[in-house]
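Here it is, the structure, as structure tokens.
Missing here is one protein chain; the remaining ones are kept as they sit in the complex.
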Amino acid sequence: MPNVVNPVDVSAEESEAKKDYYDRHTPHVNCEANAKKGDKFKVKVTLGKDYPHPDDHDHFIQYVQLWNRQTLLAEASFLSGTLGNTPGNVEVDFYIVPGGKMNLSAMSYCTKHGLWQSENVEVLVD
Amino acid sequence: MPNVVNPVDVSAEESEAKKDYYDRHTPHVNCEANAKKGDKFKVKVTLGKDYPHPDDHDHFIQYVQLWNRQTLLAEASFLSGTLGNTPGNVEVDFYIVPGGKMNLSAMSYCTKHGLWQSENVEVLVD
Amino acid sequence: MPNVVNPVDVSAEESEAKKDYYDRHTPHVNCEANAKKGDKFKVKVTLGKDYPHPDDHDHFIQYVQLWNRQTLLAEASFLSGTLGNTPGNVEVDFYIVPGGKMNLSAMSYCTKHGLWQSENVEVLVD
Partner (left out) sequence: MPNVVNPVDVSAEESEAKKDYYDRHTPHVNCEANAKKGDKFKVKVTLGKDYPHPDDHDHFIQYVQLWNRQTLLAEASFLSGTLGNTPGNVEVDFYIVPGGKMNLSAMSYCTKHGLWQSENVEVLVD
């Protein structure tokens, strides 16, 4: 079955030894720490910070999901070539309307290296 | 088979008579008119301008696609509740890297009213 | 915007002149003519009859949808390589539970040649 890599669980040594590999595959949830109930709320999901990921026909990021705990909120899927078939970092902005406190995370799929999870991001909603 | 509604083809009378219906279902491509080859380029896809769309379990916008002519670049899919189960307007920002002149359009699917197409948007790339 | 090719609308001359092109892209709905309300009902969706379609990284069938009039029932999506990167015909069996008379159709997306629609198939349900 596919691994689900959660970089939070990876040892510092392993993470440092393969830092380009971990960096370019790890999804991140970027948003404000506070939201207003019923208002549209922007959540940017990005992959990688310092290292770009290939966008090759046989090696690209095919989907990115935004989760609130066990609930899938939205998914963006791509074909190879969306990033011009050059190395780059997938990025997508979702707009959601929160009903209460959220614990957001992202999951992404690399066609060569399986499923990856982001850190969790708490968002207070009032 | 499902209709594919292209509001560009709808008569002014029909469009005026059911203007809330046409407005809330029509996807729009929002971006700069010019892009730089190889640079990341933001494309916001929105639905509706003056009228919100329901976000009910049996009536919501399930997916939005971004196309360059015959080529699907990216798709965002949603579950009911992403907009808090209150009327609102779906919005998503994609980031693409153009290789040459583009003719962008969006397509969206409403679980009650089928497939809808946006206008075409030319983007010059240099 | 993407064409939605409906081979039913194509002239006999055009269809004959490019018969491999039309054959290999056209989705078909294969099922019994009668279903029993509340019972699981198998619907096979196939593409092409006499000509195989490429399964290349830049030219493959990326998704197949099953529709009941304006309602999307199910979608199967693929990556290149699902058919071994050799020419072949996409095939998928969906299982649905009908609530009343259906008018089924399929839609498919070829990464080079856009969206295609099948014929309509009436299913009586009692």
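Letters A, B and C mark the chains as written, and numbering starts fresh at 1 in each.
To be clear about the criterion, a contact is a pair of C-beta atoms (placed from the backbone, for glycine too) under 8 Å apart; a residue touches a chain by one contact, two chains touch by 3 or more.
Everything numeric in this text was worked out from a predicted model, so none of it was measured.
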Given B:E13, B:D58 or B:E122, the one touching the chain that is not displayed: B:D58
Selected residue (touches chain absent from view) among C:V29, C:I96 or C:C110: C:I96
Missing-chain contacts mapped onto chain A: 1-4, 6, 62, 67, 69-72, 105, 107, 109, 111-114, 117-118, 120
Interface residues of chain B (partner: the chain not displayed): 57-58, 62, 77, 79-81, 111
Residue ranges of chain C at the interface with the undisplayed chain: 38, 40, 55, 71-79, 81-86, 88, 90-99
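The rule is simple: only the chains that are shown with their structure count from here on.
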Mean-CA-position distance for chain B and chain A (Å): 23
Intercentroid distance (Cα basis), chain C paired with chain A, Å: 32
Two or more partner chains touched - positions in chain A: 77, 79, 81
